[in-house]
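Read the structure below first, then the notes.
Here the complex is missing a single protein chain, while all its other protein chains stay put.
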Amino acid sequence: MKLKLATLALGATMAAAPVMADLVFPSLSYRTGPFAAGGIPFADGYADYFTLLNERDGGIGGEMASVPECETAYNTEKGVECYEATKDSGALIYQPLSTGITYQLIPKVTADGIPLHTMGYGRTSAKNGKVFSHVFNYPVNYWDGASVGVNHFMKQAGGSLEGKKITLLHFNGAYGREPIPTLEALSAKHGFDFNAIPIDYPGQEQKSQWLQIRRERPDFILFWGWGVMNQVAVQEAANIRFPMENFMGIWWSGSENDVIPAGDGANGYKSLQFHNVGNDFPVFDDIQKYVVDAGKAAGAGDQVGTVLYNRGVYAAFLAAEAAKQAQAANGTSAIDASMMRDAMESLEITAATMEAAGLPGFGPEFKVSCENHGGDGLAAVGQWDAASQSWSLISDFEPSDGSVIGPLVDADSAAYAEENKVAMSCN
Amino acid sequence: MPDQLIFGMEVFLNGLMAGVLYALVALGFVLIYKASGIFNYAQGVMALFSALTLVGIMEGQIPFAHLINAIFGTELHHFGWHVPGILAIVLTMAVMVLLAICVQKFVFRHLVGQEPIILFMATIGLAYFLEGVGDLMWGSEIKKLDVGLPQGINLAIDETTFGWFGYGFFIDNLDIVATIIAALLVAVLVIFAQYTKQGRAMRAVADDHQAALSVGVSLNFIWVMVWSVAGFVALVAGIMWGTKSGVQFSLSLIALKALPVLMLGGFTSIPGAIVGGLIIGVGEKLFEFAIGPLVGGATENWFAYVLALIFLVFRPQGLFGEKIIERV
């Protein structure tokens, strides 16, 4: 007890409130822990894009952007600490890049009135803006991903999946189980066999799962993994000589990290993407010039152009666009979280917006509305080329099957609203 | 032959291979526990640390580059040379020996004669410390480890078994190599413990510290040696697992795979670790194969422990553990 008091005295000085100024985009990143390899490039991209805006354009609408970073190590409790430490600094938006932290923040941000943007992760049914007023998951979610993946396989199989067999290899947890209802619904619709094989965290040892796959010989595999699970799965697929073009990961299982350790064996491995890959965009030249070469990069600067770095840039780009639209709508450059939320709800990303930001054709075009916080659910398929050590998109951004996903979103969000007595908005 | 039986055989073989790897990790625990009564929680982190060091040396990374750059504003990353695998392994081993000396000098020399739980706690502190140092030294991104071990399906076995059963067995080349290396390592360790002077001294220390001390065995030296050997075992385990998945944080979690093996085989027995590893490897794979699909899969993690638990209820000291004689 005494210890507590002593620390209290010490701590009183340490929690000094940050200065209120700038546009604050807190980055709850993880550069340590089991998923550090995925967290580092994302955090670098997120920070570097804002640094670029500051250095090149003098901020957003004349206001400098600041990106206070807080290390979560993918740990939910540290995530809470980080959220509480940064929320009073004028935080405009949170992007925690962790399913667990997202679920904790959903009720908290709603109470505090700060928007939460979970881009391609988090709670899928947050697409329903009537229930989740402060949570956004545009441009795409897991159920869209599952649907786009199945559509791609259908095309690959010549237009029909009748009698084919699709296996979902997934992380045994909330994240990995997300696509199961969608895939079950799709299996009934398209007549393919579906089964799910779970892998327990951390997934260092997957022999059983791959022996099962080898025995059952599914035609296609969809894969929901994160961390070491990705590298091992790609390696094992190469080991059993599973045809790589029939093996597709979700966007979290499709970065350079995941395929490089498997070497040539990974050639042809596919993954879903909701933004473009490579560094062949004007914005990367600017990042190189204004950020990396100026010694202001968040990381070592060697990640520019990798898939997860690009994702961080894309996340920052969407946040910056929303901030710009909020500034325009309110006629002030000093926006707050509620203006940000309103702007996100009416966000529209067009080819022209991306072009203007130096990211032509980088992501899908989409539009957010009060009822639909999830965008239009467009995703593309990328493929790994081991010879040139690069990912490339092999399809356009294609829509998912809204007739299957819509009812699932409504059912899940209604259950949440019922359990937590959430009042519907957007009326 | 019915399909299920053939599949079962394939799973059994793979389970044996996995078991050898588990046994390898468990060996590291047994060595230290036997010689000093320390349950070394840091064994998994040591595997990670050694693998990180190996890759770092091979790639010519500058240790603590990140820290140096942050303090002095420099842009250092690599020395610009590449060290061949064998030499790098030797250098890494030197680092592990150095680590063993430090551990002995700064930690365990001050804790001689403490209760087992305190020693266990000290290894937890060590694990935290090493985890931080490893990341700070070499960075926390995934690193590809390639010391030239073969990977992928073994075609000879595939074809032979296809000829026999009409179904080719899948055996990973890496697993075969790992099995051979692990078997060699165990043989060397047994010979070392039984027939060399240092090995005998080690066993004497394990039996009775004070008696060993009184006949002139240097405890310090033996403990440094044991920690070095455990470091070597950790390095081998790190190479095997790191080759498969790249070197990254999760390597430190392989210790969890070794715990049921230890329980089953007994904390003090080298043959126990090996037999225990094989039983756990085969048991969990067969259970996942036969029962897994019925209950939804991903059973391996807990089944290993339940299996060990059932064994222990009948043999509380483990398979080969020293018989517990209790006196008042």
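Going in written order, the chains are labelled A and B, and every chain counts its residues from 1.
We take it that a contact is a pair of C-beta atoms (placed from the backbone, for glycine too) under 8 Å apart; a residue touches a chain by one contact, two chains touch by 3 or more.
Just so it is clear, contacts and distances are computed from a predicted model.
The UniProt record for the undisplayed chain lists the protein name "Leucine/isoleucine/valine transporter permease subunit", from the options "Nitrogenase molybdenum-iron protein NifN", "Molybdopterin synthase sulfur carrier subunit", "Leucine/isoleucine/valine transporter permease subunit" or "Alpha-ketoacid dehydrogenase subunit beta".
Although it is left out of the displayed model, the omitted chain contacts the following shown chains in the full complex: A, B. Contact between subunit B and the absent chain runs through residues 39, 66-67, 70, 106-107, 110-111, 114-118, 120-122, 124-133, 135-136, 140, 256, 259-260, 262-263, 267, 295-296, 298-299, 301-302, 305-306, 308-309, 312-313, 316-318, 324, 326-328.
Mapped onto subunit A, the footprint of the missing chain covers residues 1-5, 7, 10-11, 14-16, 29, 31-32, 36, 40, 69-71, 73, 76-77, 80-81, 83-85, 87-88, 99-100, 103-104, 106-108, 110-111, 123-125, 172-174, 177-178, 181, 200-201, 408, 411-412, 415-416, 419-421.
Methods note: only the chains that are shown with their structure count from here on.
If each chain is reduced to the centroid of its CA atoms, subunit A and subunit B end up 35 Å from each other. Across the complex, subunit A is touched by residues 7, 10-11, 14, 18, 66, 73, 77, 135, 140-142, 144-146, 151-153, 170, 172, 241, 244-246, 248-251, 253-254, 257, 284-285, 288-289, 292-293, 296-298, 300-301 of subunit B. Listing the residues of subunit A that touch subunit B in their complex gives 31-34, 36-37, 40, 172, 196-200, 202-205, 207-212, 214-215, 227-228, 231-232, 235, 238-241, 257, 260-261, 263, 265, 295, 300.
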